[in-house]
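First the structure, which I've put down as C-alpha cells, then a few questions once you've had a look.
Note that one protein chain is taken out, while the other chains of the complex remain in position.
Order as written gives the chain letters A and B; numbering starts at 1 within each chain.
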Amino acid sequence: MKKLLIMAAAVGVFSTTPLISQASPEDDLKAFQGYFLKRFPNVPLAEYANGVYALDEASREQWEAIEEFPPYEIAIEEGEELFNTPFKNGKTYASCFRNGGIGVKGDYPYYDSEKGRVETLESAINECRTKNGEKPLGYKKGKLASISAYMAYTTRGQKIDVKIPFDQRARDAYESGKRFFYARLGQLNLACAHCHVDYAGKRIRADLISPALGHPSHFPVYRSKWGGLGTLHRRFGGCNKQVRALPFKAQSPEYRNLEYFLTYMSNGIPWNGPGTRK
Amino acid sequence: MKRRSFLKGTVASGMLGVAATAGLLTPKMVLAAWPKAAFEAKDLNQGMELIMGSSDTTESNKIKVKAPDIAENGAVVPITISTSLPDVSQMAVFIAKNPVPLCSSYDLGPTTMGFVSCRVKMGKTSDLVAVVKSGGKLYSAKKAVKVTIGGCGG
Partner (left out) sequence: MAKKSIRVRAKMKGDVVEVKALMTHPMETGMRKDKKTGKKIPAHFINEVVAEHKGNKVIVAHWSAAISKNPYIAFKFTGGAKGDAIMISWKDNKGESASTETKIG
C-alpha cells in the first residue's frame, strides 16, 4: 500500500491522463491513513482533528492556552446572527439546507450529479444567497467564513464521511484532486505531499508542518497570522503562493476537487471546526 | 514621589490627552490616566521606574512566567504570570526587545490574586520579564522566548 504513495509522490510530471495507479479510493484511503498511523503510532486517528498539535507537545500547549478562550468564538456568534437573519425576500439560510442547516457541514463536499461538479459548504451558502436574490459573498473570509464557522460548529463531533458515488465524473473529480495533491507546483517545485506527508511533524526552517490527514476537519480557521478567520480555499491559495505558484481562485474546480480528495482521505476523523492555528 | 520628564518633544497625538500629568505618578487605585510616558520609554528600566516607581528589583523564584520556549507566532504569544508572593498590589509585563519594553501593567484589588494571563506581540526573540510589587517591594522573574520567521516562505 505504501508503494502507491511512493509511486504517486515520485510522479514529477503533471499530465492529463491518470498516471497514478488504478487503485480504488478505498485502497487510497487505507494507504493514506495507514502511512500516518504507522509513522505516529501514539496518535489515534481522531486526534488528527487537531492537526499539528496532535504531533507536537510544545505547540500544543500554546494552542491549548488559546483554546481556553478561542478568538473564533467571536466569528461563531457573528455567523449565527448572519445565519438567522432573513434575506430581503423573507426566507432564511435554513430553507436551503437539510435539518434547517444545523449540523450539516458533514454533507459537504459532495459530488453534485446534476451540476456535474463538487459542491462545498461555502459554495452552497452562496448558492442559497443567489437563489434568494442576494449578492454572493467573498469566499475566503468575512461574513461567509463566519457563517461557515457557525455551521462547522454545529457539526462538531460528527465523523467525516465523504462518499464517492458510482459515477465516473465523481471518480474523475476525486482523481483530479488526488493528482493535484501529488503534483509539483510553483517555483519551489513542491507538491502538497512533500510537506504534508513526507515532512509532517518535521520542521521546515521554523515552521512545524501539519499532517494532511485531517486537514479539512478544523476549517474555517482563525489564524493568528491573518488576525481573523479564513476558509479552506483561502488557505489553499496561501499555500500555493508560498511555493511561489499562482493560486487558483477560491471555489475553482481545482480547489473543489482538492477539497473532495482531502476530505475523503480524512474519513473517520471528527469534524472539529472552526479551529485556531498560528 | 518621583517626577521625571522623559518627554522629548512628544507629539500631541490622538491618545488620551493627559500629556500634562504624564510625568506624575498618581495613586494606583484611583483610575489613573493612561501612563503615557511609561508606554513610550524605550529603556526597560526607565519604563519600570515610570510604571512601578522604581527599577530596583529582586529576582524571585516565587514568580512563575509561563510562556512558550518557541512562540508559534510572534503576533499572539499566550503568557501567564503567577506568583505566591503575598500582598501583591501591581504586576507588570515587559518584553525586553520590543521597541517599547513595557507591554502591560495591572493594578490589583485587595482580594485579587497575583495571577494574570494575556496574549502579547513579540517582535523578536526576547526575554519576557514579569515584575511584581509585593508588600511595596519589587520582585522579578524572566523567561526567554524565541520568536522565529516561519519556514514556508510566507
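Following the convention adopted for this analysis, a contact is a pair of C-beta atoms (placed from the backbone, for glycine too) under 8 Å apart; a residue touches a chain by one contact, two chains touch by 3 or more.
As the structure is a prediction and not an experimental result, all values here were calculated from the model.
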{"item": "Absent-chain contact - pick from B:I63, B:V120 or B:V145", "value": "B:V120"}
{"item": "Residue touching the undisplayed chain, where the options are B:I63, B:I95, B:V129 or B:V147", "value": "B:I95"}
{"item": "Positions on chain B where the hidden chain makes contact", "value": "13-16, 28-29, 31-32, 34-35, 39, 51, 75-78, 80, 95, 98-100, 102-113, 115-121"}
{"item": "Chain not shown, touching residues in chain A", "value": "68-71, 73-74, 77, 224, 227"}
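We adopt the following convention: only the chains that are shown with their structure count from here on.
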{"item": "Rounded Å distance, chain A centre to chain B centre (Cα mean)", "value": "40"}
{"item": "Of all residues in chain B, those that touch chain A in their complex", "value": "68-73, 75-78, 80, 117, 119, 148-154"}
{"item": "Residue ranges of chain A touching chain B (in the complex, touch as defined)", "value": "58-59, 61-63, 65-66, 68, 188, 195, 203-208, 224-225, 227, 238-239, 241-244, 278"}
